[in-house]
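Heads up: the structure comes next, in structure tokens.
Every protein chain except one is present and positioned as in the full complex.
By written order: A, B and C. Residues from 1 in each chain.
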Amino acid sequence: MYTEKVMDHFKNPRNMGEIEDASGIGTVGNAKCGDIMRVFLKIEGDVIEDVKFKTFGCGAAVATSSMATELVKGKTVKEAMAVTNKAVMEALDGLPPVKVHCSLLAEEAIHAALWDYAQKHNIEIDGLKEPKADIGEHDSFEEI
Amino acid sequence: MYTEKVMDHFKNPRNMGEIEDASGIGTVGNAKCGDIMRVFLKIEGDVIEDVKFKTFGCGAAVATSSMATELVKGKTVKEAMAVTNKAVMEALDGLPPVKVHCSLLAEEAIHAALWDYAQKHNIEIDGLKEPKADIGEHDSFEEI
Amino acid sequence: MSKIIYLDNAATTQLDENVFEEMKPYFVEHYGNPSSVYSVASESKKAIDIARERVANSIGAEVSEIYFTNGGTESDNWAIKGIAENYVNKGKHIITTKIEHHAVLHTCEYLEKQGYEITYLNVDEDGLINIEELEKSIRPDTILISIMFANNEIGTIEPIKEIGEIAKKHNIIFHTDAVQAFGHVPIHVNEMNIDLLSASGHKVNGPKGIGFLYIRKNIKLKSFIHGGAQERQRRAGTENVPGIVGLGAAAKIACDNMEERAKHLIKQRDYLMEQIEKNVDYIRLNGHRTKRLPNNVNFCFRFIEGESLLISLDMEGICASSGSACTSGSLDPSHVLLAIGLPHEIAHGSLRLTLSHNTTKEELDFVVEQLKDIVNRLRAMSPLYED
Partner (left out) sequence: MSKIIYLDNAATTQLDENVFEEMKPYFVEHYGNPSSVYSVASESKKAIDIARERVANSIGAEVSEIYFTNGGTESDNWAIKGIAENYVNKGKHIITTKIEHHAVLHTCEYLEKQGYEITYLNVDEDGLINIEELEKSIRPDTILISIMFANNEIGTIEPIKEIGEIAKKHNIIFHTDAVQAFGHVPIHVNEMNIDLLSASGHKVNGPKGIGFLYIRKNIKLKSFIHGGAQERQRRAGTENVPGIVGLGAAAKIACDNMEERAKHLIKQRDYLMEQIEKNVDYIRLNGHRTKRLPNNVNFCFRFIEGESLLISLDMEGICASSGSACTSGSLDPSHVLLAIGLPHEIAHGSLRLTLSHNTTKEELDFVVEQLKDIVNRLRAMSPLYED
């Protein structure tokens, strides 16, 4: 059901773990499935120097966490904001339709961590909104 | 679906044909299936000297005509009255449940021929009633 | 009985050896439940995808419009009851014909008991419906037109494209029972404006116990069998993987060879009709002479009862039928033959011979010869026949 890329990132997740002195931490839960993701960011200057994640979730959740953290690592905050769940999915060669909502978890977790960072440093990040308690609303799982 | 005996009587029907100077002729139709049977009796004294039949009907109808005529041949009228459809079925080693009504056709055709004989000779036969237009009512096919 | 001549291919067909070969790995080897997560199950899943694509291709549909069922009967039940239930707010009127298969007729009768109103269209003496009568019978509360593609007894092919146009013009959903037509005559759901289509595997040299319902994508049709999330949450129950594989394979073979087989079958069919008409008197061809399934021959033989005819043919090794197999439990004369205007006792003496692409001319000659003798023998026995 998953692509080889997804399986690779599930098997060998990149950036798994925690950052003790993180600049920002974001935790989000998925109302749809109850799964949880936490992202740790280490930001220096405007650049994401390091990123780690922990995920309680399905294979797609783990793989998108891994891929999303890979994609934002070394990027500026602005560049990181451009990493959408769509970009993550594409980088993974796609996800099955019922798993699209899992990729939102990763996007939202990074946004939540950025928000935490912005709050702490009292700055504003273009296009960043306060994270919702959960991200269940704008999922795209189609029910018949 | 039919026993060997039924198949034998269907393949080689006994007493098939007509009797030109019959003492009694009975024709009955089956309301259930629309099939028709005609029996010719040649009665001398009180004995059924000869009997023939013609049948427009299913395999069971042909076989029961054949067996029923065999069973009454050479019998007295009284003995013939005792040849029920049950007796015919037993002699044929049974019929499938949906085909029980066909054996009634044979019984009724013989009774109708006996009735015709009795009418013509102005006699009364014990237990013989006027034949109905059809015999569809007292069939035993069970519908679920 | 030395050799069997099987001329009852409308009742069921022989499973194609090649189809069986394709099915085999999915019995013991790849037995995984296709709904499972692990990769072993992906063999079953892939096999189902391929089958679905083959079936979709065979009627010009999209893959997502094919739903596997247990057979033609389930498909008919689902389509008709499903539309009745879903569109009840629009109305409770359904149009069908007097010559449908019992899977459609008994479903309609069931709905009548639930308060639906059914119009049963007449057919002419060839079994064709009248397009004007169809259009006139449409009412504001009509929710469904269900008309069979081709009749299983007399082989008549209905004017499906015209029916589809009428349905479309009046914005009414059109279901067709194509169990007999599928794999035998070209079907294109878009060109013919078909919204729902029922078909069955075992009528096209596929396996028994599998069929499908085509559901056009804009049609709202709820589940008929409730439970698990199989078939995109519309048809519950663990998938019959070998059956589905077999249906796909049979659909492909039937469609790839359709033109060639039909040409051959029509020649054989017409030869058989000609020979019977030449050799036996007091007969009547049932069904339209040309607008008929390539493999269907159906005659009434006056003064003769159908079952006696069948048993006699059987004794010569010839498998045929009188009416449809599934009515053999019943004693009523065929409703189809009554609908084309035959009186009761004539309708009783019908014979259906349905050919396969493997039927030979020699077999047909043998059948005609036997038929001649048998008809004579049974007529001699018949109180209705005076010669």
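Please note the rule applied: a contact is a pair of C-beta atoms (placed from the backbone, for glycine too) under 8 Å apart; a residue touches a chain by one contact, two chains touch by 3 or more.
Nothing here was measured: the structure is a model prediction, and the numbers come from that model.
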item	value
Among C:6, C:67 or C:87, the residue in touch with the chain that has been omitted	C:6
Residue touching the undisplayed chain, where the options are C:311, C:342, C:364 or C:381	C:311
Per the touch definition above, residue among C:97, C:142, C:230 or C:334 touching the missing chain	C:230
Sole contact to the chain not displayed, among A:22, A:43 or A:62	A:62
Among C:65, C:153, C:195 or C:239, residue touching the chain not depicted	C:239
Interface with the undisplayed chain - residues on chain C	1, 4, 6, 8, 11-15, 17, 20, 23, 27-28, 31-33, 35-41, 70-74, 76-77, 101-104, 106-107, 109-110, 200, 202, 207-210, 223, 225-230, 233, 236-243, 307, 310-311, 313-314, 318-322, 324-330
Residues of chain A (touch criterion as defined above) contacting the omitted chain	2, 7, 10-11, 13, 16, 27, 32-38, 54-59, 61-62, 98, 101, 141
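Basically, only the chains that are shown with their structure count from here on.
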item	value
Label of the chain whose CA centroid is most distant from the centroid of chain C	A
Centroid distance [mean C-alpha coordinates] between chain C and chain B, Å	39
Chain centre separation in whole Å, for chain B relative to chain A (CA means)	88
